[in-house]
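For reference, the structure discussed in these notes is given below.
With one protein chain removed, the remaining protein chains of the complex are shown where they sit.
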Amino acid sequence: MRESSLPDLGVGLIGTGFMGRSHALAFHNARTTFDLPVNLKLLALADADPARAARCATSWGFDRSYADWQQLISDPAVNLVAITTPNHLHFPMAMAALEAGKAVYCEKPLAVSLEQAREMHSAAQSAGVVTRVGYNYQHNPLIGLAREMIQSGELGQIVSFQGEFSEDFMGNPQQPWSWRCEQAHAGGALADLGSHLLAMARYLMGDVDAVCADSQTVHAQRPATQGSQAHRPIAVDDHTYALLRFANGARGTFGTSWLKHGYKNHLSFEISGTLGTLAFDQERLNELRLYRSGAPGRDGFQRILAGPAQPEYAAFCPAPGHQLGYNELKTLEVHALIQALAGNSSEGPDFAEALEVERLATAIRVAAKEMRWVKVSDS
Amino acid sequence: MRESSLPDLGVGLIGTGFMGRSHALAFHNARTTFDLPVNLKLLALADADPARAARCATSWGFDRSYADWQQLISDPAVNLVAITTPNHLHFPMAMAALEAGKAVYCEKPLAVSLEQAREMHSAAQSAGVVTRVGYNYQHNPLIGLAREMIQSGELGQIVSFQGEFSEDFMGNPQQPWSWRCEQAHAGGALADLGSHLLAMARYLMGDVDAVCADSQTVHAQRPATQGSQAHRPIAVDDHTYALLRFANGARGTFGTSWLKHGYKNHLSFEISGTLGTLAFDQERLNELRLYRSGAPGRDGFQRILAGPAQPEYAAFCPAPGHQLGYNELKTLEVHALIQALAGNSSEGPDFAEALEVERLATAIRVAAKEMRWVKVSDS
Amino acid sequence: MRESSLPDLGVGLIGTGFMGRSHALAFHNARTTFDLPVNLKLLALADADPARAARCATSWGFDRSYADWQQLISDPAVNLVAITTPNHLHFPMAMAALEAGKAVYCEKPLAVSLEQAREMHSAAQSAGVVTRVGYNYQHNPLIGLAREMIQSGELGQIVSFQGEFSEDFMGNPQQPWSWRCEQAHAGGALADLGSHLLAMARYLMGDVDAVCADSQTVHAQRPATQGSQAHRPIAVDDHTYALLRFANGARGTFGTSWLKHGYKNHLSFEISGTLGTLAFDQERLNELRLYRSGAPGRDGFQRILAGPAQPEYAAFCPAPGHQLGYNELKTLEVHALIQALAGNSSEGPDFAEALEVERLATAIRVAAKEMRWVKVSDS
Partner (left out) sequence: MRESSLPDLGVGLIGTGFMGRSHALAFHNARTTFDLPVNLKLLALADADPARAARCATSWGFDRSYADWQQLISDPAVNLVAITTPNHLHFPMAMAALEAGKAVYCEKPLAVSLEQAREMHSAAQSAGVVTRVGYNYQHNPLIGLAREMIQSGELGQIVSFQGEFSEDFMGNPQQPWSWRCEQAHAGGALADLGSHLLAMARYLMGDVDAVCADSQTVHAQRPATQGSQAHRPIAVDDHTYALLRFANGARGTFGTSWLKHGYKNHLSFEISGTLGTLAFDQERLNELRLYRSGAPGRDGFQRILAGPAQPEYAAFCPAPGHQLGYNELKTLEVHALIQALAGNSSEGPDFAEALEVERLATAIRVAAKEMRWVKVSDS
């Protein structure tokens, strides 16, 4: 029997919202798509609503359910705790899991404050377990290709980065208040969207030394609920822009907005070096635009389509151009995590890296507030 | 208990290749993504290699495995037989399953000859069971939107269709012979790729009355195997072009090629009416290009991104622009099939429709061979 | 003095409509842009309305004006007669000019019937003068690059051509009748638009051996004038589609429509060979899409921007990406004509070539009418 020869990996998942289901799908698909080095077991699912927990456990193929997430963490068969609850719960849940010596897979953002993030990182170091944070976009095979091009020198010395992550779900001033509008829940465009782009920038370009920034709350109040006459004041940023100085010498810009009409998932960037330029837009996640300096009249931006030349793509489909979806990036994230748990070297953002992302976001916040350049290492 | 209140649906899957795994993923994901009207059970997996059958059954979550597909069909707990084997096996397997009164979900093409397709359709009618054929591209939520626009009159009277399905995997003359190069296995560009586009044309536009066509074998021989000096003669088409006259009055063109360099999954079409035009390309499956006649200087082709405004998309993701992948179209196909099995009205190509697709492909083949216009109803 | 050392070239232009002005601009711009091998003189302008003729002559820099085009032709200082009048006048004017031994530059289509075209070609041969027909799109520097790639074998053996020229100016059924709706004036989509694409196909691909085609008049009547209740019957094609067999062995499709909403100048084609594919769309006339088969995962369609690597572009602008406009293609056409007049070898469609274009269009018309394959050489 194949199963018996592999170590068990018992997964405990907390949360049954959009990201909860996305995790459940990803664990299933990782098992069907890859030859895993573990015997993956979907062990337990937790949701504060016991009926919902039980129902989802059945539909999603989990062995048992809990209403109390602490019980899930304490379940001895659970080796890995996946956290998909609202942002402010990341801290207590992750700390409890680390305390119990469990590996932790936490949705982004890691925490709702830099101080929390520092504590979580410190606890993870003490626990000595594998951790991962859900910056799923960087698991795209084409992002892997982009990183390889950058690191191999195929683009020459990197000189610039220009990144933007814009959506428009808050574009209508009548869009009501939500928890995403609260600083205490890590709300605002910078925390909600921008942190994905900062993680991506770090993944591809490395450390940022210094930033200057500008933030604005365009709509200072919003209806308390859809259609309500009552309004609530809004303090978080609707959009934030920054200048970035990278440790590798590159310069560039950063922008994030949740009210830029027309964009739905516009995590995009252009990275340019002395030999070429590459560009990416999450709204066309299966394409990389690449320019390599060539013969005049014969060169131009190329559209590279994802295909089996990238191993992570090949796992899903043997033919190029068939396209991966957003949920499959999550499967790739889970697969990388499982490889790390099995002791195979595997890249992916852990709590240490997530702390650096939070530090960078904090530096941008300070720079915007104080209208001055800020060294990231000062945060 | 939720499960007990729903009828069981026992799935038996034959084949463990790319499409076999794609089906396995799709059944899993349908269960996690949708509230199914059945208690879906992955019951049995068959592969001629018993070890492989057992290993895949374990990885993919099937209860048991068979080396003999006939045994799988005979398993009383199997209600639905999914066939993902090479084309020439579709006929015997589907006929046996129908004989046993099982619902059948067969990969395209339905058969390797029009005569077989006729028999299969006839057997399905006699059996009175649900059948489906894997023309998965039409389950794209944006294709649903396109069909709705066409049928609602949003584009006015439809006047033209121009479609092309090109790839380039046979573009290199040194690409060796494979079973896809044999007529007896339903090989050639028209059968392998073109049939997808013909199914799409019928789904969106309805019946085709008459065709004229031109087919060519560009590379009359290919290496017997990769790098071999020995060559095998090739008789199937490398590319085929046709003129189409639709029953709705529209006219247009059809093209399919497996040697058009640069295209990886270019199932594409433009449909134009008296009020507008829509265009689609499978290489950007999350986008529909739409033009509606408007104010001069203010109108232009729009890029509509898939999003939760389409219910099938919403099942996977609550946010627009995040993108579905190829495998998720398969999940949607499975979901539609399950709804049909549960007696809920559900669209999707059954054996009757697949027979019409084969009839149309045959008409094109005859028209090309005899260099004359052919009425489709004569095939 | 520079002028005195060069032979004079006296230009006589007939017509002051859109194309008349376009010619005037082109002659001016050719003089300023290029070092011409002649002393170009804008000698005479003819329009049936003498006041308009005089006014335009002044504005456009012509020495004198005529109300009678025959007088312009007879003017001994006129060496070149440029004809921009309605289609049915091309024949008498060109014949008179050839009779007078003058070089002729005639707008497309050459004539309103194949018989006329034959006579004009024959007269041109007898006269032994330089002739040119205004298929201006082929003077685009990027079309020159495309042709060079095809002829040099850079794309390998050419296997397919797919071309379409669609616009939408007749897309609204209430768009009234005009002379373009009359067969006797070379009206209809095929003659008006399609002939440009046929000329382009011949320029890039060479002779077409055989065609099959389908033509349709979608709107069988149109208002006699804008908003009128009175209607006129329409006999010319609204759209036409064809299958093409080229003498070089390539196969493919042709389409032309003047009612395809969303397209304004969509003269487009894709040409594919055993080593790559190139694609062009006149709506982005400064771009060529090129795919060359390359390393998997590193190849993709490139967007080549027009630039000074193409000599014809360099004449207008020393920097790439600045873009030429439609009128500058006309300047390039005029320049090629002047080089031919100066005895320098210069490509460009003469009456012989225009006759071949008319022959091909005629074959398509016959094929559509008789619903059968037609050899082009039979027309």
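Annotations
Order of writing sets the chain letters: A, B and C. Residues in each chain are counted from 1.
Everything below uses one rule, namely that a residue touches a chain if its C-beta (ideal position, glycine included) is under 8 Å from a C-beta of that chain, and two chains touch if they have at least 3 such contacts.
Not measured: the values here are computed from a predicted model.
Only one residue from B:Gln116, B:Thr274 or B:Gln310 touches the chain missing from this view: B:Gln310.
Across C:Leu25, C:Ala67, C:Leu114 or C:Ala342, the residue that sits in touch with the chain not pictured is C:Leu25.
By the touch criterion stated above, the residues of subunit B touching the omitted chain are 145, 290, 295-305, 307-310, 320. By the touch rule set out above, subunit A reaches the unshown chain at residues 159-160, 162, 164, 168, 171-173, 212-214, 216, 218, 238-239, 241-243, 245, 251-253, 255, 257, 259-263, 270, 272-277, 291-293, 300-301, 371-373. By the touch rule set out above, subunit C reaches the unshown chain at residues 1-3, 18, 21, 24-25, 28-29, 31-33, 35, 55, 58-61, 167, 169, 263-266, 282-286, 305, 307, 316-328.
What we mean here is this: only the chains that are shown with their structure count from here on.
Our note on geometry: subunit A versus subunit C, Cα centroid distance of 54 Å, whole angstroms.
Remark: subunit A and subunit B have CA centroids separated by 34 Å (rounded to whole angstrom). Centres computed as Cα averages put subunit B at a distance of 42 Å from subunit C.
Multi-chain contact residues of subunit A, defined as those touching 2 or more other chains: 305, 307, 320.
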